[in-house]
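A single structure is presented below for examination.
Removed from the display is one protein chain of the complex; every other protein chain stays in position.
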Amino acid sequence: MSAADADRRLRAVEAFNTAYARVLDDGDLTVWPNFFTEEARYVVTARENWDRGLPAGLIYCEGRAMMADRAFAILNTAMYAPRYLRHFITNTWVGTQADGGAFEAGANYLLTQVLVDEPNARVHQVGRYIDVFVESEAGLQLCSRHCVYDDALIDNALILPV
Amino acid sequence: MSAADADRRLRAVEAFNTAYARVLDDGDLTVWPNFFTEEARYVVTARENWDRGLPAGLIYCEGRAMMADRAFAILNTAMYAPRYLRHFITNTWVGTQADGGAFEAGANYLLTQVLVDEPNARVHQVGRYIDVFVESEAGLQLCSRHCVYDDALIDNALILPV
Partner (left out) sequence: MSAADADRRLRAVEAFNTAYARVLDDGDLTVWPNFFTEEARYVVTARENWDRGLPAGLIYCEGRAMMADRAFAILNTAMYAPRYLRHFITNTWVGTQADGGAFEAGANYLLTQVLVDEPNARVHQVGRYIDVFVESEAGLQLCSRHCVYDDALIDNALILPV
C-alpha cells in the first residue's frame, strides 16, 4: 500500500470517527447503527477483560438490529438523568494492508459527561477503539468496534454507546 | 467541491485552530483578535441556550475592536489568580460548500486549567466550536465563533477567551 493510499485511509477513518462522535454527542441514537454493517459486532469492555481474551462486556451487540433495538430502548423506555456526553478522539491509526477489503484501525477516546447534579464536565471514560472497517460504495462501515476502557469502575450506569 | 479540496480545507482549519490555541495557551491575548475579521462575532454560550436559540452568552463580542478591548481589560485591569490553560481540539469538521467564500466548520474542545490553589490540572470546560470561516489572501479568518459549552456550571469566573 502506497504512503498516499495509507494517508487517504487514515483521513477517511478520522472523518468517520468525527461523524460518529457528532451523532453520539448530539444524542441522535437512531442514526448510530448506520455506522455499522448488517452483521457488525459492537462491544464495550474493560481493558482487563480484553487483555485476557475474555469476551464479556458492559455492552455486547451482534448485528445492527441489536444496536437499533438498544437505541430504541434507551430513547423510549429507559429512565435516566439527562446528561451531555462529548467524545475526544485522538491518536488515530490504520492498518496498511492493501487487499482493498477489510482493514484494522484504532484510536484513543476520552469521553466527558455533564450531569445535572454534577454540573462540571468530568472525565467519564477513557480507552481505545479497536476497529475493523470495510470500504463499501457508501464509504466506510464498521465490521466491528471494540471500545476497550481503562477505567476499573464506570461511575453512573453506562447507558449510552461510546 | 472535490475530495482533495475538502481535505485541504480541513487541514487549513486544523492548522488555524492549532495556532489559535497556542496563542491562548501562551496567554498572548493581544494577538487573539487577529484571528477574526473586522466585523466578526465571538460568543461563549451554554449548550442549553444554544439549543433553544437564546442569544445570551458568558462572553459576547461584536467586532474585533470589542475583542481587543476585552483583551486589554483582562491584561491591564482585571484582578485574578494566575492560571495555566490548555486547549485540546479534536474531531474537526468542515462544511463542503464550494462557493469559495465563507464556509462552516467545527470541532470539539476540552480546556484544562491549573490554579495555584488547585495544582492538579482539571477539566475546566468542554464544548464545541461552531464556526464560520472566510478565506482571504492572508489565510483563514473567523467571521464568527460560537463556543458552546456542555458544563452546567463554569467553576471560577470565566475570564479568558476560549
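Every chain is named by a letter (A and B) in the order it is written, and numbering of its residues begins at 1.
Just so it is clear, a contact is a pair of C-beta atoms (placed from the backbone, for glycine too) under 8 Å apart; a residue touches a chain by one contact, two chains touch by 3 or more.
Predicted, not measured: the structure shown is a model, and the values here were computed from it.
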Residue touching the undisplayed chain, where the options are A:17, A:92, A:120 or A:141: A:92
Among B:17, B:45, B:125 or B:144, the residue in touch with the chain that has been omitted: B:17
Positions on chain B where the hidden chain makes contact: 11, 15, 17-19, 21-22, 25, 84, 86-90, 110, 112, 114, 116, 119-123
Contact set of chain A toward the excluded chain (per top definition): 7, 10, 47, 88, 90-93, 108, 110, 123, 125-128, 149-155
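Assume only the chains that are shown with their structure count from here on.
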Chain A and chain B: spacing of chain centres that average the CA atoms, whole Å: 27
